[in-house]
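Dropping a structure here in structure tokens format, bear with me for questions.
For this depiction, one protein chain was excluded, whereas all remaining protein chains were kept in their positions.
Going by the order they are written in, the chains are A and B; count residues from 1 in each one.
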Amino acid sequence: MKPSGLRRSERPMVWLFLFPMTAIYVLMFIFPSLRAFYISLFDWSGFTASMRYVGLGNFRELLGDDYFWSVAFVNTLKILFIGGAIIFAIAFLLSGVLSTNLRGKKIFRAITFFPTVLSPIAVAILWSFIYNDRWGLLNSTLKLLGQERLILTWMAPEHLFGSILAALVWMNTGFYCIILLAALDRIPQQTIESAYLDGAGEMQVFWRIKIPMIKDILATALTLWAINAVKEFGLLFAWAGGVDIPAAGATNLAVKMYVTAFGRRVTVYRMGYATAMGIVMFLLVALLVFLISRAFRSEVFEY
Amino acid sequence: MIFFKKLLKILAKAFLVAWCLFSVLGFIWILITSLKTNRELFKNAWGLFTEPQWDNYASIWTSFKLSRNFLNSIYVVSLSVIEIILVCTPAAYVLSRVKFFGSRALTSLVVFGMGVPFQLLLIPLYFSMHSIGMVDSLFGLSIVYCALSIPFTVFLEMGFFRNLPTALAEAAYIDGSGPIKTFLLIMLPLGMPGVITAAIFNFVSLWNEFLLALTFLNSDTLFTLPVGLFGLQTSMQYTGKWTTMFAGFVIVTVPTMVIYMLLSRKIISGLTMGAIKE
Partner (left out) sequence: MKRILVLLLVLSLFAALLPAALAEPVTLEYACMFTEGEPNAQWLKDIIPEFEAQTGIKVDITFVGRDVLTKIKSRVLTNDPPDLVDQDHSELFAAFLSGDETLLTDLGDFLKSENWDKDGTVADQFNMAMLEMYAKDGKVYIVPFSFITSGFFYNKNMFKEAGVEAPATWADFLAAAETFKSKGIPFIGHDGQISFYNAYYYYWAVQRVMGAGNFLRAATDATGAAWDEPGFLEAAKMVFEISKGGKDYFAKGYEGSAYPAGQSDWAMDGAAVNLNGAWLPNEVRDLVENWDWGFFPFPVVEGGQGKVTDMEAYLLGWAIPQGAKHPAEAMEFLRFATSRANADRSVDTTLNIASNKLAKFPDVHKDVGIYLANATNFHLSYDGVMSKAPQWWADVFYDLDNKLFFGTITPEDFISQIKEKTIEFYKNK
């Protein structure tokens, strides 16, 4: 259905229904957001009342900030795209199996969802025990299988990001899997069966039938992932035990922004500069949300 | 070809089993670790305990207010979700179904709020809350949660309302019921799955929210579960009581898991029903 024009009789309803949301949103969200943009024009520790106006100085500095772009921004993009591709691939695979008539379906579903509810702190510790160089689960298993040549120091700087990404995938997949599952469950079985009878292969059914039929939910899931991926914070931050600022392999935009604003033993305390970083994050998410809604537009609006 | 398809299915199933097995083992490991001594953990991380250390649980329970934290979390998250639904649902309905001057602009404004990292709003928001005397109160925190959840909730609910059949609403109009009555009696019940889905999503994300709770609550009697858990982590790691920390994880995870398991079925039904087409 397309939104209809305003009827006279609907006017009071429009005002009544919109007012509480708009009031809270403007006062508690838009206004502080604008204030945040304003803050990004200042050099400010966040502790004193005095703020030094620097105009676009923070943004100029940010553009030349090598660490921010080459480490934090790149890692965020990797989480977003590489991590996202893996998560959705696995989520599709698992939900595909789970949507068939499987024995113990409910239990499998619950278990798949389980990592989502774990505290990121617990996940970080669990995985750091898995990756331990000498007695970690991973290297022990490799030794057991006689694959000594695959043994690595998994959390050494050059492998750290990949290792954390694996943990991140494990932690997040269940959530998206459950969402996709809900979508797949509602595809009429006959549609798929008749496609098979028509001689369509597994891949064809997936791309031609399943994906189009779950497009709307897929759009929501992707939007959610885009937002969560850019804002991902807990696991990376917990990786350093919460005692130190995370190493390069565990730094993304959200982590970098947090430690720039609030420090973590390292007393950076640069609210204005961190706010400028936040604006970059905002622009990134806004762009992604826009692109996703564009890509799925026909589905969302044409009913 | 059929053989290939079968093989693919078996492989996929095997992958599912392996994936789940890994998660189960992960949880069992946390469980076992919570009953070990520290020495046992670091001597043999993957072994069993010689004697279960129930003390780990006892000491967590006595020195931390986890039960208090738990109740605070339930209270503030439930309250927030109610506020969110009450505030967002009518607005999402209007925005998705009625075109009026500025409706597109307002929709974009709300939806683009999804991109704002809330760390950005921390300090300005604190000023706003302070000026109305709402700092250090669970009610105040729930308002903050409500405000920050508006963009996503409205976005989600709009999707549901947009997909509802128009025929019924038109029929109601013809029957002469007013627009508000039409909403309450016809459209809202139809959109209920969407409302439930939104409620669950918000519940899940607010349940783990840490930074805002840490900033807006000052008294430790008001701390929510993530704040309590974070305190537990610092406390345990600076004193080297790692296995006790795992006992804390178990205490926190199990009730959360139960809640989530009940809710995850709701998520599925909510999403499924909400997406049924005309």
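Observations, loosely collected:
Here, contacts are C-beta pairs under 8 Å (C-beta built on N, C-alpha and C of every residue); 3 or more make two chains touch, one makes a residue touch a chain.
Source: prediction; values computed, not measured.
Note that the undisplayed chain, when the full complex is considered, contacts A, B. Annotation: of A:Ser140, A:Thr153 or A:Gln204, A:Thr153 touches the absent chain (contact as defined above). In the complete complex, the hidden chain is touched by one of B:Val116, B:Leu232 or B:Val250, namely B:Leu232.
Mapped onto chain B, contacts with the missing chain fall at residues 37-39, 42-43, 59, 63-65, 122-123, 126-127, 130, 135, 214-215, 218-220, 230-232, 234-242.
Residues 45-50, 61, 64-67, 71, 128-129, 131-134, 153-157, 159-160, 239-245, 247-248, 259-260, 262-263, 265-270 are the ones on chain A that touch the missing chain.
Assume only the chains that are shown with their structure count from here on.
Chain centres here are Cα means. That of chain A falls 15 Å from that of chain B.
On the side of chain A, the complex with chain B involves touching residues 1, 3-7, 9-10, 12-14, 16-18, 20-22, 24-25, 27-33, 35-36, 39, 46, 90, 93-94, 96-98, 102, 108-119, 121-122, 125-126, 129, 132, 135-137, 140, 170, 174, 178-179, 181-183, 185-186, 202, 216-217, 220, 223, 227, 230-231, 234, 241-243, 254, 257-258, 261, 271, 274-275, 278-279, 281-286, 288-289, 293, 300-301, 303. In the complex of the two chains, the chain B residues touching chain A come out as 5, 8-9, 12-13, 15-16, 19-20, 22-24, 26-27, 29-30, 44-46, 86-88, 90-91, 93-100, 103, 106, 109-117, 119-121, 123-125, 127-128, 143-144, 146-148, 150-152, 154-156, 159, 162-166, 178-180, 183, 204, 208, 210, 226, 229-230, 233-234, 237, 242, 245-246, 249, 252-253, 256-257, 260-261, 264, 267-272, 275-278.
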